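A single protein chain has been omitted; all remaining protein chains appear in their positions.
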Amino acid sequence: MKSDSSASPVAHGSAADEFQDTDLLRSIEEAGIRFRVTATLVFLVILGGWVLFRRQILHGLGVTGLNQPVAWGFYIVNFVFFIGISHAGTLISAILRLSQAEWRRPITRMAEVITVIVLAIGGFHPVLDLGRPERMMNIFTVGRLQSPLLWDVTSISAYFMASTVYLFIPMIPDIALLRDRGVRPRWLYAFLAWGWQGTPRQHQVLEKAISIMMILVIPIAVSVHTVISYIFAMTLQPGWHSTIFGPYFVVGAIFSGIAALLVVMIVLRRIFRLDRYLKDVHFDPLAKLLLLMSLLWFYFTFSEYLTAFFGQEPSELRVFFHKFSGPYAPHYWGMVACNFLIPVLILSFRRSRRIPGILIASIAVVIGMWLERLNIVVPSLANPRLPYPTGFYIPSLVEWGMFAGGIGTFILGFVVFGRFFPLISIWEIQEGREKAIKETLERTQSYLPSVSASSS
Amino acid sequence: MLLRRREFMKMLGVTAATAGLGACGRNWLVSDRMVQLALRGPGLEREVQTVCGLCEGGCGLTVKLVDDIPVGIKGNPRHPLNRGGICPVGQAGLEVLYAPERLRGPMRRDDGGTLRPAPWEEVLEQIAARLSEVHSGGEPQRFAMLIDAPGRLFYELAERFTQVLGSGSIANPFEAETLPYMLTQGTETVPGFDLAHADLVLSFGLDLFEDGHAPIHAIAATVGTRTTEERVLLLHASSRRSPTASKAAQHVNIRPGTHGALALGMAHVLVREGRYDRRFVAEHTLGFDEWTDDAGQQRLGFRRLLLENYYPDRVAQICGCEPSHVIGFARRFADASAPVAMAGGEAVWGANATWNVIAIHALNALVGAFDRAGGVLLPPPIPFTPLEPVPRTGREELPSVFTSDAAVFASDPIEALAGDGSTTPPVDVLFIVNTNPVYASPAGARLRAALERIPTVVAFAPFADETASVADFILPTNVFLESWHESTTPPSVSVQVLGLAPPVVEPLFDTRHAGDVLLDLAARIGEPAASTLPWRDYPDYLKHRVQGLEKAGQGTVISGSFEESWVRFLEERGWWFLANSGFDKFWEDLVRQAGWWNPAGPRGDVSQLFGTESGRYEFYSRALEKRLVELGTRRGRGQAPLQGAITELGLAASADEVCLPHYEPPAETGAGELSLQLFRPMTARGPLGCVSPMVLEMFGYYTFSGWETWVELSEETAHELDFHDGDHVALESERGSIECVVRIHPGAQPGVAHVPLGLGHRALNEICTGIGSNPTDVVVPARDPLAGTPSLTSTRVQAHLVRRREHGGPPPMHGGH
Amino acid sequence: MKAAYIIVIVILIAVAGGVSVALIAQSAEQPIPFNHKLHIEEAGMECTDCHLYAVDGVRATIPNLDICGECHAEPLTESAHEARVAEYVREGVPIPWRKVYWVPEHVYFSHRRHTAVAEIACETCHGIVGERSDPLTRPLVRLDMDACMKCHKETGASNDCVACHM
Amino acid sequence: MARWGMVIDLDRCTACGACVAACHQENNLAAVGPEEATRHSRAFHWLRLLPEASGAHADVRMRYFPQPCFHCDNPPCVRVCPVGATYLGEEGIVGQIYPRCIGCRYCMAACPFNAKVFNWYDPEWPGDLERKANPDVSLRPKGVVEKCTFCHHRINRAREEARAKGRKLRDGDITPACAESCPARAIEFGDLEDPRSRVSALAHSSRAFRLHDDLGTKPKVYYLTERSEHGEDSRQRGA
Partner (left out) sequence: MQGKSEPGWIWALQVVSVALIWAFVLGIGIWVINLLLLSHRLKDVPSASVGISIVAIPVFLTGAGVLTYVFVGLRRGRKPDSKDTSK
């Protein structure tokens, strides 16, 4: 049912008394059957993942495709992939807020939600990878902070905490709105709204907190992915031990983050019919940002592989040719196509930078970035320095199951969040509307001859 | 009060598991089987010396026991043969001992044709009845025995058992190749090669450090006991770039079967440049120069034969190597102070094996390497108490079942039994002791059919292997750790050594040593056997035989307190090292140290080494001439006797040179484009090695392939046939086909496919059944005209792809650098 | 809202129950109430009289039937338990003692190294067993890694992990 | 304190595989079976025999060198272990503490020499084979990384014997299983810091080289180059 309210979002009149953004609450009020069906379906996928994981716990990691030289595989690749996507949220919404870009208003919450969910999934993946999961607490009782893995634990938990705070604080006004509208379960909203009543003093506190978090989140986000690249860069393996890994992974993370955000925006726009809020003016700058990141990513990849090739070190060359012409050639060239050719071709022409084009480009980038992680992790392990047999790695059903479980958890997270909280920040839209009207008024007045001498 | 460790663990496992769970399940993931093997015992360790029974190498072992349970096997550092060294199969001894598929008791085939467990008493009574039936019947020789015994004492006991029953049909199917040494040197056994003092070893086809009769002794003697400076210089000529070949100072890649030609080429260089031992050749050899035989004819000498026919270019063309290799090898061989030439491996598995070895042994004669430290020695037989002759029953002249006129001198017992696969062999009762010919011999399939037609086949084996599963009775024998066992000087070893060891543990199951069973049968058969085999049990027999050793007073029990040279030094000065303190003390020492040895060095008189009529090393073999003339007159179609024999046997030599060392081209059967050559890696030593999961896992340890049979191909051959490293291919001959994994081996010879022996069992134990493939299934054996032994390296096979390498897998062997 | 409180309380009870069950299971029940005090004071015996290998073996071992059989082949006193010992000895069935002291997994502990070489008294690790007349159901001294490491630190013995872990 | 090290003389080693078998038996390793070994390449040994080819086409020479864990003095694996399960001991032994290892396999990824192996499944021994386990070495459960330990249980035992006899440890008291079984006596083990020991003498010989010592891990396993047949040292450096 197409929204019948004729009033366009930029209607005049103060927003305080009359509330038009019913579309944004559609996901909450009309949850009903569709929510339950999708939730149960996705929950079944996750349950399948858990059954496979139980098999891995009982029999051991032998059920996976991992073997003697290639000790790491899907779990570590997915760990880096999910944490990579987490950069969509906080980083982009933080930067956009910092730069006062008006078109960020409907995007920031979606981005922050992606971050929180994906961080939870990614952060859990190393536990799936452990040979003895029940000894995970050893990290806390007898941990060694000197190990890059521990740097990861601290930086991911810091980032998780910062991004949840950064998600929660801007949601307080919306939660209060839901509390006031009496949406079920009432006690939840009352509890979470922390007594928000919209008084100017509360607004001022909120603004101040958001600005602090904005500044805090950006360095943490950058540090998280450099530290994840340090897991690989700190070893002596050929193909890993290179200085460019830090920035390369951050660029890769932002790149895959924007792509994931675009995919989520397009999908939610379609499902909850938010096309009145997510218009081309929102998609176009993000698509240009994606194009820029694609070029930047290509630049970093090119310089990494050129240094490896030009250096002609035997062990590096073995890994290099393992990717270029060896068993990993399809994955490597698939990655280059998905990350560079498709996005650049689609996004550099205005005509194709439409929503369907953007969707294709960003899905390609998400797949490309997953392939990139696979290309980094497995070939270096498959080519040992000493004359061992070249390793191979074929993921088993369990690993594909866990990957599907991870994606399922991502979808479930979004569906549940959408069920309880608005996916687009309502108060920011309204604030934007008032600010926009006030600004345009002032700007137009500044063009017109001054009406009265008093208005300085 | 030895509580079996198993019961302790079960009882303990239960309590520990509950305790483990009780500790609020911190390790709930740990399966109870993984609970620490906390012994209730005090953990007291002791070490026992014994001798390895898994192959004929006779290495001395030290078994470590904790609370009377053997937990580890290592080499006995004081044993003169292996000096503490041990091969992978030896260390898997415990895995053979504890193998779950070991036979628990005797089995008998019921009329329904299936093997059922049966009690010892009943089975022995039945066999004894059958034996006395054959003995009293007209043809006692229809009772035959195939036996492969590492020790001469056990072989003599078995021989005495057959003789007392009036039969001479006893044979060791896989006996060492003795014919060439009998023809040239007149010895009954393979001479000993004194590797401990040689400074240059020239090996033809024999991978000294992997194959042969005692590889660990070879390593210990040439490398282990030497300082780095005085390590032996190894020259190696073979068709395969084996690890030994890579270890050798120089390796020449020659065409398969052309080892004799290379040796003659080297002999040519020695003679032409006069670098041979003139004095030794003049005084101690026959047939070197022209000589006139008693019929007054002028006969061709070895010198002229060499100079005319075996110049380096022709030899290089035959062998497929460079003339400079032939000349280089010959000069280095001559310059060495104590060189010795040895043949083995693929050189003795071909149809021209006897000719190859004669040619190679001639090199030793040319440099006079006989009865000299580092050369060829003849260790005298170990002075056991001689057994009185078996009372005559007047029917000894009946020929043994195994003799057949297929070959000039001897004949292959398995071929005699197997026939063409359809005839019934002339045998009523057949004992097969500690050997598995159905698996190991190329004629295995035909032998299997023949065994089914023999009324009574009794197999002595610890596992139900291919041969035993065809037998009517299976009498389970002990693994060497469970019983008294001995091993005497292995062939080609120059030191007299006797390994004799008591059981380390009591038998796990209801099994006995084959010697005990024979003595038990003798007692049951009654009069002729009971008196000639009077011993209560096998240790009693061993004790009786060893008394002679103590009286002879030579050598010493392995005590390790004196170095070998010390013992020699003392004996030369009349000090009898062994204070004669009575037999019991000697027996107790011998059993505790599990060995006796006598560093029999050179005897001082060369002629003692030659048992030929002329008392000399015969280049021109009189024995061969006599037998060929006999064959020629009997079968020759009117030609001169020698020429008749030559045409009869299809030899390439002319009448003059047939009795001299000359080159006979290797026989080729089948039409494939690849020449199939077999080799035995270190992990394929002995028949029981592949029972152990560890040995199977590290089977191809230097090519990263375990649990599979591989074929080594050169890069060009693999490129021609479009095979990659790791592909599965099938090698086919008219007899069948086997599947192997391709390993592209750098330095392998084009057109040659090397396949390891040792796998492809169809029945031994559950772990190794169906693993890999047995190359002897595709071998089309050509016959060695003189010795009659089947050749393993004469088949040409066709190769085609079965399936590509699925994924990753081992790198091409050039290591990718 | 009361439902929430009830659920929380029920969970707490379940957890407490589980822990207590675990503790009880650890204290094992001995087949025969062995009285250490009686043997040491009245019979004047030493630890090593029964635990033979405490000084020269890796494990001190619980005495087997032969050791008990030396004195108890015939019942010395009227106590029913001691009669059962004689019965065990007659039948030759080993007495199923419950082991109370555990060497944890992956740890190598040699009695000889501690008793013979380092001359440490049995009581330091096993507690004053001499005074205990009732059978041992739980270790008297809590032997865990910290206890071992503390003692190693004090006596200057190496605290290198591979010294004990194998 | 001692600094345990090993010297492997490639000139004496004949690639017979005795060391691989000895290590397998001494440390209770289990065979993983045909399926796991060939299809999944999970066969694991603590000491492996590596084939290395050198030389051009026709006269290519294979060289086989036994490769245990090098027990580096600056071990990359110890730096990355998140729980300190693998650590550099006082005497230079890089230990692997099985009860603490969480099985994250980071040390396997970090070791440039692939010296570490992993228990993908619970080790299986057919039938009674488990009875023969060497009681000095514990049986590792699934999910734990393990490696050559320079037979440190023999070091502890030898030290205990020496202390029981009231004397100091002498050079040659301790021989790991591989050195003990080698028929060619190619493997020497001892204290690198003790100038009188055979190992430190060999380690300083002109023929000594270390594999990939340019990586700065300071391995403590020295190899001695093969002597060319004419007697002088053939300076074949490591790969």
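So that you can tell them apart, the chains are marked A, B, C and D in the order they are listed, and the count of residues begins at 1 in each.
What we mean here is this: a contact is a pair of C-beta atoms (placed from the backbone, for glycine too) under 8 Å apart; a residue touches a chain by one contact, two chains touch by 3 or more.
Because the structure is a prediction, the values reported are computed rather than measured.
Consider the whole complex, including the chain that is not shown, and state which of A:V37, A:L58 or A:I212 touches that chain.
A:I212
Among A:W187, A:Y299 or A:F349, which one is in touch with the chain left out?
Residue touching the absent chain, from the options given: A:W187.
Give the residue, chosen from A:T22, A:T40, A:Q146 or A:S303, that touches the chain omitted from the document.
A:Q146
So which of A:A39, A:A158 or A:I437 would be touching the chain we can't see?
The missing chain is touched by A:A158.
Among the options A:V63, A:I172 or A:L291, which residue touches the chain absent from this view?
The single option touching the absent chain is A:I172.
Name every residue on chain A in touch with the hidden partner chain.
Counting only chain A, the missing chain is touched by 140, 142-146, 150-151, 154-155, 157-158, 161-162, 165, 169, 172, 176-177, 179-180, 187, 190-191, 193-199, 201-202, 204-206, 208-209, 212-213, 216, 220, 223.
We take it that only the chains that are shown with their structure count from here on.
Could you name the chain whose Cα mean is nearest to the mean of all protein Cα atoms here?
D
Which whole number of Å gives the spacing of the CA centres of chain B and chain C?
Using C-alpha averages as centres, the distance is 55 Å.
Hey, how far is the Cα centre of chain C from the one of chain D, in Å?
38
Taking each chain's centre as the mean position of its Cα atoms, how many Å separate chain A from chain D?
45
What are the residues of chain D that contact at least two other chains?
Where chain D meets two or more other chains at a single residue, that happens at 41, 43, 51-52, 122, 138, 141, 143, 239.
What are the residues of chain B that contact at least two other chains?
If we look for residues of chain B contacting two or more partner chains, we find 27, 29-30, 36, 39, 43, 704, 808-809, 815, 817.
Applying the document's contact rule, which stretches of chain D touch chain B when the two form their complex?
9, 11-12, 14-18, 20-22, 24-26, 29-34, 37-39, 41, 43, 45, 49, 51-53, 58-64, 122, 125-135, 138-139, 141, 143, 177, 180-186, 227, 229, 231, 239
Where on chain B does chain C make contact in their complex?
The contact residues of chain B facing chain C are 1, 3, 11-12, 15-16, 18-19, 21-25, 27, 30, 35-36, 38-44.
Could you list, by residue number, the parts of chain D that touch chain C in their complex?
These residues of chain D touch chain C: 87, 89-91, 93, 95, 97-99, 136-138, 140, 149, 152-153, 156, 160, 163-164.
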